[in-house]
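Note that one protein chain is taken out, while the other chains of the complex remain in position.
The first chain written gets the first letter, and so on, giving A and B; residue counts start at 1 in each chain.
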Amino acid sequence: MITRAASRLLWGLLLLTAALTLFASTQGAMDVSLASLWYGDDERLRQIWFTIRLPRVLLALLVGAALALSGCVMQGLFRNPLADPGLLGISSGAALVVGCWLVLPLSVPVLIALYAPLVAAFIGSLAVMVVIFLLSKTGESALSRLLLVGIAINALCGAGVGVLAWISNDAQLRQLSQWGMGSLGQAQWPTLIVTATLILPAMLGIWRVAKQLNFLQLGEEEAHYLGVDVRRLQRRLLLCSALLVAASVAISGIIGFVGLVVPHLIRMVLGPDHQHQIPGSLLAGASLLLLADTAARTLVAPAEMPVGLLTSLLGAPWFLWLIFRQRSALYG
Amino acid sequence: MKSVVMLLLALPLLALAADPKVVALGGDVTEIVYGLGAQSQLVGRDSTSTWPAEVKQLPNVGYVRQLNAEGILSLRPTIVLAGSQAQPSLVLKSVQDNDVYMVPVPGGYTLSEIDKKVVVIARALGKNEESLALRKKLATEIAALPTSPLDKKVLYILSHGGMGTLVAGRETAADGAIQAAGLNNAMQGFSHYRAMSQEGVIASQPDLVLISAEGVKHLGGEESIWHLPGLAQTPAGRNKQLLIVDEAALLGFGLRTPQALLELRKKAEQLP
Partner (left out) sequence: MDNGFIAHQVQFMVGQRRLVDDISLTLPPGEMVALIGPNGAGKSTLLRLLTGFLTPSRGVCSLAGKPLAAWPSQALSRYRAVMLQHHALGVEWAAESVVAMGRAPWGERHACDIVRKVMRLTGCETLIGRRFVTLSGGEQQRVQLARSLAQLWRNGAPEGWLFLDEPTSALDLYHQQQLLRLLKSLTQRARLHVCVVLHDLNLAALWADRIVLLHKGKIVEQGTPVQVLQPKVITRWYGAQVHVAMHPDGQTPQVFLCI
């Protein structure tokens, strides 16, 4: 049941996101206005806008929403506001395989080479997902065990990337670290559609158990007594969240901050009910990444900045302000 | 009659070719464009294209290994010369799909590659006449380079910040340059770059240290080089034999490389 106040806020967020989308679609290295798109006769401009800028704007919305939702689920599942999508080591796994692809000499047909980094990142994420799935099937205290496994995977993959850095040349190294800072530059219609087919079902899968996620906040045992199949719910949430992260990392590299802070912000504003948090995180995450990416591709045009840097720059001050405001509300 | 029709049909093509707009991706590529006298066709370059100085006036489309499609297309190029380092390939494909003639320029760490680059670029820009002169000049410079092996060991140090100080092994541009000058790379037995280890440096006993100007600045001056691990116990360190090079010129395998190699060879011949 969505309360009136929360409903108003969510509508506001939706309008904000729509406005930002319109704004972002007119910003970029090329000078484009909506009027010139509609009435102008520059076919080439229109084509570039449609094949390059539009998919990128949509991808920013999609990935931002996916990362924020994944963070929201992690925080609800582990009942810890410090949980973030990278907790389980999925992005590390992706980074390791991408690093291997960049550094190790492998000759592949040109068509595969085109999409290879994307596929490599996805394979890495998938491998970690399989580990998570197997572990989540068995035993008690699966969650705490998963946390420890995530720490181990993060450490292992980090070391792996370190080894690769050791044997790579300067240029490959730089490319790997660039990938680590995130970029939406590989947005095109085919890659966008593939990413969407992974992300949208995962989002739906999470939305349908929003109420059960609420019950889980009472505690695993309490939720069990309320009739929730706790193991199945946890596994579903883990897999959906992992899929969101895997798809995002595959197409855009590592973009931090969105998954940790957006759900946190939303919880402060909309309250603990996941029926509010889920749509709220989706919209706020989409808006944040869209704004960051727009800045990334306009500030130093025609070059671009890594978007991961900008999400932190944009989000952190906001977040600090909200914390201080919340503190004074508690003690004031 | 037929020939007149053919000429008329060819006119639009000539018109297109007459005013190409070129984006050069890669420092070596840009050098060659200037070498062919085609710089008036340039509308953009990447961040690694820094020579000659006037190229910095052109819009910079970003780091060559992290390009973005819209940035390149916003300059409305008709031709993009993509050096071997240009990434990601998906972005290049996007650009190509938007009616841009994408020319892949070969890479490689040998002198013969430079000639191939000139051929490819000249053909794409329609500068075949100028290319003949340039290639001749290139061939003369390369011929002037002594090829007799000189038994001197050279150590190339890379210091760019963030990664600490590294030394170049096999399969690097530095290794290619050193060998092209007829010298030996002090670092054998590994590929790509490695961190400096005291034992490794002492064991390799280099006679000469090579480093870029930026690298020196980053280390904090010439004197600090001799404080790096192990160098003091090598012939290079004892005699303070150092050559500061323009990294893009020596390692880019572009037009300036033969000259840079000559300097390197001359310095090596003067070693005690």
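Keep this in mind: a residue touches a chain if its C-beta (ideal position, glycine included) is under 8 Å from a C-beta of that chain, and two chains touch if they have at least 3 such contacts.
As the structure is a computational prediction, the values presented were derived from the model and not from experiment.
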Seminar exercise, completed: Listed by label, the shown chains touching the absent chain are A
For this session: Just name the one of A:Ser36, A:Ser177 or A:Gln217 that touches the chain not displayed here.
Result: A:Gln217
Seminar exercise, completed: Out of A:Val228, A:Val262 or A:Ala296, the sole contact with the unshown chain comes from A:Val228
Problem set entry | Missing-partner contacts on chain A, residue numbers | 1, 79, 211, 214-215, 217-219, 221-222, 224-229, 267, 271-273
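Quick note on the criterion: only the chains that are shown with their structure count from here on.
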For this session: Mind checking the centre-to-centre distance between chain A and chain B? Centres are C-alpha means, answer in whole Å.
Result: 38
Problem set entry | Interfacial residue positions of chain A with respect to chain B in the complex | 28-31, 44, 47-48, 51-53, 56, 113-115, 117-118, 165-175, 178, 183, 185-186, 188, 191, 297, 300-304, 306
Problem set entry | chain A contact footprint on chain B (complex, rising order) | 44, 47, 59-63, 65-75, 85, 87-91, 93-94, 97-99, 158, 160, 163, 166, 171-172, 191-195
